[in-house]
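Missing here: one protein chain of the complex. Every other protein chain is in place.
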Amino acid sequence: MADIPLVFEIGITAMAGALATIAGAAEDVESDIGSQGDPNSQVQLAPQMGYIHRIFNKAIAGEPPAWGLWITLGAGLAWAFMAMSMNPILAIILGCGITTFVQGVYSTTAYLGRTASLAKFGQPVYIDILKSMTTVTMAHAFVAIFATVSMCFLINTALGHPFPLPLLGLVWGIALGAAGSATGNPYYGKERQYQTQKFGAGVPIAASGNIVRYAEAGERNSLDNGFFTAKLAGPASGVCFGLIVFLEIWRTILFEPIGAGWGAIVVGVIMIIIFAAIDRYIEVWARKNYGPYTAPVAEASS
Amino acid sequence: MTVKIEVIQGGVPHNTILVKGLVASLVFIYLTYLNTLLPAGSPPYFAFFGGLAAVAALWWGSHTIKHLCSYGIGTGVPSAGMMSFGSGVIAMLLATQFGVGAPIVAVVLAAVIGAILGFVANNVLGMKIPVMIQSIIEMAIIGALVLMGLAALMTGGFTFQSLVTGASLPLAGILNVPNYMGSVIGGCLLAVAFMLGGIAIQHPFNACLGPNWTQDRMLILALECGFLSMLMAAIMSIGLIDTGAALISVIIAFLGWIYTYDLFFKLAKRDAAAWLDSKPIPEVEGH
Partner (left out) sequence: MTAIAAKPASGASLNPVASGIGIVVLIILIGIMYAIGGQIALIALIGIIVGGLLIAFGVHFVPVGGAPAAMGQAPGIATGVAMLAAGAGLAGLFGGAWAWAVQTNPDLLVAVITGGVGGGLMMAITCFFVNFIYIFGMGIPAASGKVKVDPLTGDTQPEFKSQGTEGHGLPFISFVGGVIGGIFGGAGGTLIYLMLLNVYQEVLPKMTVFDKAGAAGVLPIAISLAGIFAVGMFLINAVLAAYNITGTIEGPHDPKFKRFPRALIASAIASGLCGVAALAIVFVPV
């Protein structure tokens, strides 16, 4: 990276951060429409409690491993197409397109498999759900896969990271799934599935399975959940993953040459302390403004 | 889910699946060795057998996962698949150094690694799950065989030599130096095979779990996942081996995938409570 102008590297860093932000947002909305990740347990539980629903139930795997596969596969296919002397942009688009096809196939088999196994509780398979939700999740998945694979390509080619493209895909795919599920899941799981429960409190364990099944008009399907989570959980996941990628590259590009590598470490520690301080601030802010649920008790009486 | 998923009733016993999967997988991997018997310089037309080996191993693997996860291992089903391939990749790469004996060595090494990991999980970590050691041994073997099969599909061979030999097309533009960067290991396509297998092994059980789990439906889904993974590896192999040989793999994988995907739809329709298109939520008594 010595002979590349610094301005160019900073531009690529910003570009990678922006791509990661798009990827994080699309990833979270995709998994919320598909009820992938932890809120899936409630979609699975509801029919057993007698609440038959029309929500998409796409249990491919947890989000990190599933996204690990999509991004690694997209990167691997793009790599293979580039090895056939194909233009990189075309190779990435083609690779991501084929990966989206795989994602769609896995989505259909996951929905059919889970729903057919719930026959005992009378949960029917809705073919219209399969047709309309799968295509929408595929569209979101394409955005996320394309953005992340492009980001990995930039990191590898323009910034000179030593890892080959598929390995970078594996690293950032798992990180994307981890960041997206950590940030986005509670918002979909609590705030949307249990909209009728008290606001500003966790879902009581006794209410488990009683998910909202009716919409403003008619019966709720997962596209309604997509509209809702796209307002906060998606963008927040995007900013989360974007910051992770941006700060990680930024500290290496700018501060790695300082002090034989200690510069990047010091900057990283400072960033951790800043995030800890903001986190502590909002935690105290919430305690003050939202207040306790019950009167403080000296001994554990509850 | 704390609910213990019921033990397998009826159906094919696990040991039958184990033996069939292991033998089929090994035979298919060895069939790729036919490539070396072809006249020198001819394309590796038998590479597709590697993909079939991966399909057979994944078919067996889905049932092993079912066998193990019936006990409630405390964390998700996917993590078992990751462990399987984490130990499998280590055994498989070491085994590739043993030339023609590689598949057998891979099975033995994976069994040893799996046995020690299973002992550690069961006894040191105190999980005390009766099938733990056997299942982790099986999963490590499956991980190694799937990776070796997919690697053989992508390169036409299963030795270390073929895994590090680069693409015939010049990627870096330097012709007199062997192009190690454009190989399965150098380009880290192994990472793709790792994730393809890691998801395909756990998906059939993860997607079919529930009170109405049926064995034939899960096993067909395992074949479907296997052929889908094979299809993807076959597409990637176009960049590494002769296009004609790669296209044979693509066509076989695609036909296998279409057939099993269609069959899975039929079986899901058979097992589902109802098969509705644009219908409202049915009225259930009491709600």
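Each chain carries a letter (A and B) given by its place in the written order, and its residues are counted from 1.
Rule of thumb we're sticking to: a contact is a pair of C-beta atoms (placed from the backbone, for glycine too) under 8 Å apart; a residue touches a chain by one contact, two chains touch by 3 or more.
No experiment lies behind these values; they were computed from the predicted model shown.
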Selected from B:98, B:254 or B:275 as touching the chain missing from the view = B:98
Those residues of chain B that touch the unshown chain are 1-2, 72-76, 78-80, 82-83, 85-87, 89-91, 93-94, 96-99, 109, 113, 116-117, 119-121, 123-127, 160-161, 164, 177-178, 180-181, 183, 185-188, 190-191, 194
On chain A, residues whose C-beta touches the chain left out of the figure | 1, 37-42, 62-65, 160-164, 167-168, 170-172, 174-175, 177-179, 181-191, 193-194, 198-208, 232-233, 236-237, 239-240, 243-244, 247-248, 251-252, 256-257, 260-262, 264-265, 268-269, 271-272, 275-276, 278-280, 282-283, 285-287, 290, 292-297, 300, 302
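Criterion: only the chains that are shown with their structure count from here on.
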Provide the C-alpha centroid distance between chain A and chain B, rounded to the nearest whole angstrom.
-> 26
Chain B residues touching chain A - in the complex, by the definition given at the top | 1, 76-78, 81-82, 167, 169, 171, 181-182, 186-189, 191-192, 194-196, 198-199, 202-204, 206-214, 217-218, 221, 224-225, 228, 232, 235-240, 261, 264-265, 267-269, 271-282, 284, 286-287
Chain B contact footprint on chain A (complex, rising order) | 41, 44, 50-54, 59-62, 65-66, 68-69, 72-73, 75-77, 79-85, 98, 102, 105-106, 109-110, 112-128, 163-167, 169-170, 173, 213, 219
